[in-house]
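Shown here: the complex without one of its protein chains, the others still in place.
Presenting subunit A:
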Amino acid sequence: MAYAAKRGGADDTDATALQFGPAFDKATALIISEVKDLIQIRVDSPLAPQPARRENIEKILEYCSKFDHYPGPNDSAEARRYVSHSIRPLSSSAFLSIVNRKEPYEDKLIFHPFEMAQLGNLCPDSVEEAKSLVPSLNKYDDDVIDEVLKDLSALRSSHF
């Protein structure tokens, strides 16, 4: 550990306290279903990945398919809408403003981007489970989290 610290290694970060270091302070965390959609766009693009790279990309796609909890065509966008606690569907520009964080997210959104993605990815069944998996959620009201969890679980069960 001392070795990593000396080389400016990664251990000044702590996800439980939402500390991600300077490089990731402004980056937006993605839900795995969104990653799958984005990577698929990349694979289908005219500049196809070289065979050597393709293998890696396919591994990522395989991982994303395993943990893709919102497989329907618009489901990842719906999930993003629920976790960002927005009443209206997010327009693409609104999504991009979250992604690029042109406006401070505190004004419009309740959760930190990391918390949003974790809620969407881990799909906890109860508020208690959510707070155990993502300790930074402890500062929110149970009702707020519960509402998001119910929305997400309804979205997931709509496919079974």
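Miscellaneous remarks
Keep this in mind: contacts are C-beta pairs under 8 Å (C-beta built on N, C-alpha and C of every residue); 3 or more make two chains touch, one makes a residue touch a chain; residues count from 1.
As a working rule, contacts and distances are computed from a predicted model.
Within the choices "RNA helicase", "DNA-directed RNA polymerase II subunit", "CMP/dCMP-type deaminase domain-containing protein" or "Eukaryotic translation initiation factor 3 subunit H", the name that UniProt assigns to the complex's undisplayed chain is "DNA-directed RNA polymerase II subunit". Contact with the chain not shown here comes from a single listed residue; of A:Val35, A:Val127 or A:Ile145, that residue is A:Val35.
In the full complex, the hidden chain is touched by subunit A at residues 1, 4, 7-11, 13-17, 20-21, 23-24, 27-30, 32, 34-35, 38-39, 41-42, 47, 49-50, 52-53, 56-57, 60, 63, 66-67, 99-100, 114, 117-118, 121-122, 124, 129, 132-135.
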